[in-house]
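Of the protein chains in this complex, one is absent; all others appear in place.
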Amino acid sequence: MDNEITLSFIAKSENEALARMVMSSFIAAIDPTIEELSEFKTVISEAVTNAIVHGYEEDGVGKIEIHAQRIDREIIVSIVDYGRGIRDVSQAREPLFTTKPEQERSGMGFTIMESFSDDVEIYSIPDRGTTVTITKRFVPIQESSRIV
Amino acid sequence: MDNEITLSFIAKSENEALARMVMSSFIAAIDPTIEELSEFKTVISEAVTNAIVHGYEEDGVGKIEIHAQRIDREIIVSIVDYGRGIRDVSQAREPLFTTKPEQERSGMGFTIMESFSDDVEIYSIPDRGTTVTITKRFVPIQESSRIV
Amino acid sequence: MIHEVERVGEEIIIIRLKGELDHHSTTDIRNEIVPLIKNGSIKVLVWNLKDLNFMDSSGIGLILGRMRELAPIEGQTIIVNPSPTMKKIFQFAGLSPYIYNESEIEIMSKLGGIVYGQ
Partner (left out) sequence: MIHEVERVGEEIIIIRLKGELDHHSTTDIRNEIVPLIKNGSIKVLVWNLKDLNFMDSSGIGLILGRMRELAPIEGQTIIVNPSPTMKKIFQFAGLSPYIYNESEIEIMSKLGGIVYGQ
């Protein structure tokens, strides 16, 4: 019933789609609803984009790791970078707070991660990197409203 | 233009589809023909299935790593396991040779990998594991016959 | 991702997004739209998300950015056909008031009234 994977890739924006795709495949065995899948993909996309954009400023060199575990219908995913880190984590979590308004970042990343998952833990050391750990529980399977 | 990823997962047969999906996404930037993509997926599937079935006998514990690099239109992929290894590599490469006929393995895995790629290197130490490194060059992009 | 940008008269642009809108893909679409707005005469931007399969907060940034450019000329932003997940994302960002439940055609017929003052 359980499974785990690790994906590691470099800080290039084309890997955002790759990371979403991998994580969608990883939860396929859970048979999520369309809504659950699309919210989960959004959560992954936010965390991975942050690592690429904020952690490494898209340098194409820095390594990002995604470690994912499935235990029954619960997914725990950590997104790890070794980039610039976050000085003030509670400020970073505030809706609309962004350090890159000039790149049209909306400051909604952490708000979306929190709204679309059950738990978001942020562990960061300035100039050493950031680990964001997300927990999402999927509702028990029902015959209706499943992806086919 | 270039990229690289590493995927690591456990020896469960559901991860065969996951590995194919990840590698398909990884080569998306190359914009392969339908034929190229489907041959590439087959190559990955053969190597990953071998690691799961022969390397670890599907124990659900052993780790498999896929390391992939893209340099322009060339992909180099290594599939690594730390399982039982191959005693006689040239025998293993022979068409129809299989050590698991009772599981209806056809012995065509390496033949397919060789036919659908440009190079297949096998490095194996009995009881230590196997690394299969596959090189595939994709034809230059043309406007016709592309996936849209 | 191939988007469709259709200009209706001098004052309306309809942007039909397709595929997946993330940080990677916003760059292209931004480069395509910004010059059109900077040109001056645009009063209404319609974002049709019918064929958009995915959007994260980069979409919010893209839409808010264009709203800011339209603000000096009191331009209008209209969002149609967001998925349920996109609706929630717009809601978190305070963009719900810009979502319309009408079809593109219905919007256009109403806009005739607004834009041309009929």
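Letters A, B and C mark the chains in the order given here, with residues in each chain numbered from 1 onward.
The rule is short, and it goes like this: a contact is a pair of C-beta atoms (placed from the backbone, for glycine too) under 8 Å apart; a residue touches a chain by one contact, two chains touch by 3 or more.
Here the structure is a predicted model, which is why all the values come from computation and not from measurement.
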{"item": "Contact list for the unshown chain, restricted to visible chains", "value": "B"}
{"item": "Residue among B:Asn3, B:Ser25, B:Ser45 or B:Ser117 touching the omitted chain", "value": "B:Ser45"}
{"item": "For subunit B, the residues touching the chain missing from this view", "value": "13-14, 16-17, 20, 35, 38-39, 41-42, 45-46, 49, 52-53, 95-96, 103-106, 108-109, 111-112, 115-116"}
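Here is the rule we use: only the chains that are shown with their structure count from here on.
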{"item": "Distance-maximising chain from subunit C - centres being C-alpha averages", "value": "B"}
{"item": "Euclidean distance of C-alpha centroids - subunit B vs subunit C, Å", "value": "43"}
{"item": "Contacts with two or more other chains, residues of subunit A listed in rising order", "value": "14, 17"}
{"item": "Junction residues of subunit C, two or more chains touched", "value": "none"}
